[in-house]
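All protein chains but one are shown at their positions in the complex.
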Amino acid sequence: MAVVNMKKMTLVGLKDNMDDIIDTLHKSGSVQIIEITEEEDNASFYQKGLSDIEDRLNEYKFAIDLLKSFNPHKKGMFEQKPLINDETFNEHLKDELKYLDDIKNLHHLEEKQNELNNEKARLEGRIEVLTPWKDIGIALRRLGKGKYATIKLGTIETKNLPDFQKGAEELTYFGYEELKRVKNTVFMAISYLNNLEESANNLLMQSGFSALADEGSGTPEEIINSLNKRINAINENLAEVETNIKDIDKDWEAFTALYDYYYIQKEKFEKYDDLLMTRKTFCLQGWVPETYCEQVKDSVESTSPYCYVEFKDPAEEDNPPTLLKNNAFVTPFELITELFSLPHKGEIDPNPIMAPFFFVFFGIMLGDVGYGIALSVLMWLGERLIKPSGQGKKLMDLLLLCGISSAIWGAVFGGWFGDLFGIPALWFNPLNDPMTMLVFSLALGVIQIFTGLGMKAYINVKNGHVIDAIFDQGFWLVFLTGLLMLAIPNFRNIAAIVALIGALGLVLTQGRSKSGVIMKFLSGLVSLYGLSGYLSDVLSYSRLLALCLSGSVIAMVMNTLARMFGGGVLGFIIGLIILIVGHVFNLAISGLGCYVHSSRLQYVEFYGKFYEGGGKPFNPFKLSLKYYNYQ
Amino acid sequence: MKRDTDYLFAINKIKVLENRMLSKGILSRMIDAPDASDAYKMLQETPYGEFLNEYDSPYDFEAVISKHIEDVYRTVDEATGNASFTRFFRIREDYLNCKILLKARNFDGDNYHLSSMGTIPPETLSNCFKNEDFSELPEYLKVAVEESKELFSQTGIPGYIDFAMDRFMYEHLYEMAKADSFLKDYIEREVDLINIRSFIRIKLMDESVDFLKAVLLNHGKLDRDFFYNVFNEQLAGLPDRLKFTDYASVVEQGVKSWLESGSSMEMERLCDNYLLEYAMQGKFAAFGTKPIWGYILGKLNEVRLLRIVMVGKLNDIAKDLISERLRDVYV
Partner (left out) sequence: MDITLGQVFGLAAAAIAIAFPGIGSAIGVGLVGESASGLISEDPDKFGQSLLLQALPGTQGIYGLLTGFIIMSRIGLLGGNLVALTTWQGLLFLGAALPIAIVGWFSAIAQGRVAASGIGILAKRPQELAKALTYAAMVETYAVLALLGSVLLVFGIRI
């Protein structure tokens, strides 16, 4: 039993108990709720509640984000989320008013912080403008437009200076004095009589004079000093605000817990949309894996005695989600199929038959005892440390198994970190004998393709299409077997006969859906062209050779490089570093290639023969918390 | 040399940003919300959310929209390293702003909203118009504004401002678009749909063919002669004449509804949807410039929808009426 049977659950209960029942289902995590109403009748019922919940969520999110900017609450990479239960939720809920007060406080503090930062930026801007003038001991109060004359400080670029000087000479009663030069900027003081204002302004504008504008009254240095004093005061205030914010960090646990609590509520409320409701009752439908039916029923009935629960097999028009269950060896390989497409309703689970192929192919491609063991050990350690779940766990298990396979094939082909130790192969070394390896690869391909055809035939027979199985797969198997036997010298005659029978069968049957004898015969004949498809499928397995070689050659290159540094302690150390870096690199890049190409062989060459997919994964309504794990 | 791999960074950045665009779901939830401020609050979780603190009243939604579009433009500019993508749209805003100012002056109105998404800040623009001094405007705008004014003073019909400005605008847009086959095609289609609508309007108003000549825009796929030729026929026959063009279904449904209800609303909606569907090619492309044009066009469409919803909610318009006016979304 590989595809789990799904039951359709119908639950009718009292609206008063709805919240509790949905809560129970949510926490059991084994029901996928079906949307049975598309109308928005329930909208008025949950909209208000949902919008309140979202408000709360936003509040807590604000508080959490703000606190995080001071204390990131970073968890170690391998640290688990803390556990939480209803009791803790209730405890925090009891004190919620206090926490909301604290959040209000946080809002104030944040506002204040922003204000202070803005002012600080403004003051710093002023200091930046004044700093170049620091050594000029003129009180700024004396600048500007006086009764008769105007005095200004300002800068112009050196390149505009000649024009400026010329213009200034043309004006009587216009004085200027260069104070200092920094790079391409000239700092100067200018003065002119007020009745010259217009032409003076013209000149200043043309030469790109930018006047010093500051509302302070002392000398630039005095102003800068007083500004710095104010910045210090602001910094003190800021520090105080920060301590106040950090004080509220004691609520971190409560904030995150309540965030998760409201998140659960939100998910629950959103599900109300999918239910059918009357004034007093509600009806819910969902998919439950057969094995969980009793458990779900018990937990619902213990929550509320006044409800009706029923389980039915999916009807003709139903499209139940797919859940797979396999033994410990096959389960990791489910990942490969999940990433392709799950079996649709009524289709068989291809994993048990695919897993051995993937196992072998990956092993051959990586083909190294050292790499295999390293990969397996890494994955084994990783699982202990990270404790992955779902697809992450499947991937690590998969690589762990594939590592074992690689180690086995590595021994067969004599790969121990490439040729590092010069250990001879148990069978042969593909690098010395690529032709044998090619034949071996293609032979494996033939086996898998025949298996695929066999699977298709099996599915046809199972669905009652015996004729199709014989004509579409049987004759191809006969034809291909005949062709293969041609390669064996002593069987030439028999082989030719077998191939001919197969070919004849195909020519006679492949056009059976066409009308008219000639059309039938012609399409039968054309179907033989399908041979090219099988040929290219088989040739595709030459990638087993290619990846096997590329992995071992890179390993060899690394070993050769390392050996070049041969003698002495230093040479040994450099060599060792090259070996470690090089082999890690090779393991990563070859491992990726092996994974992708093993998958591809399954998807294109193998599944193409018999597997359709298109099922939707079983996606139960369950808790997914951000900060805690629910117990 | 231009290669179709020039904007890979921007394209894939945009693909992520597209995920965050407003879905039909959130828009209809906004419509279903009890009142405008609840609807407004739902934007919190969207990219518009970051401006909601600053503008917390639903009446400020226009400000939030322009802040967001500025953000979008900045992102596109930075990611592509080429300002010409957004410039195309900013220049369009300049023309539209000038159009508003030209008309506002003529009607002595002062209660007008200028878009801040153009290349020229609204203050500069309105100062130019206040002082009657257009020397600070770029040459193309100056010419367009002055000629439009000229035309208005000759004819005294305010509508001519629209025609003249539109003509200048589409000439300019076409000029910018013609190097990019996707955008050129887009502008041509847009011009066609505008011409078709002008044509219908003129027929309904029983105006002369000379008026049509003044109104039709250049650079459409349908040439001017097509419109002159069908001008003397019944309006109901227009869908037949366009049967073998791309616009067949738009025109068929649009004209039908227009003639029945006397309102162009459905036609406008169909045209917008048609152009959006064209822009959606960008969603499926992985190279070239299409994804970038598509994203900006999709964003501008999103903003249009948001306006429909927010204006509807603020004026307490019935839910079905708002839904009816809603267009498709890019994502």
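All chains are identified by letter, namely A and B, in their written order; residue positions are counted from 1 within each chain.
Methods note: contacts are C-beta pairs under 8 Å (C-beta built on N, C-alpha and C of every residue); 3 or more make two chains touch, one makes a residue touch a chain.
Not measured: the values here are computed from a predicted model.
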item	value
Chain not shown: contacting residue from A:553, A:574 or A:623	A:553
Option from A:258, A:545, A:562 or A:578 whose C-beta touches the chain left out	A:545
Missing-partner contacts on chain A, residue numbers	336, 339-340, 431, 434-435, 438, 539-540, 542-543, 545-546, 549-550, 553-554, 556-557, 560, 589, 592-593, 596-597, 599-600, 603-604
Hidden partner chain, residues of chain B it touches	5, 8-19, 79, 286-287
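One rule holds in what follows: only the chains that are shown with their structure count from here on.
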item	value
Cα-centroid distance, chain A relative to chain B, in whole angstrom	36
Residues of chain B that touch chain A when the two form their complex	32-34, 38, 41, 44
Touching residues (chain side chain A, partner chain B) in the complex	40, 43, 47-48, 51, 54-55, 58
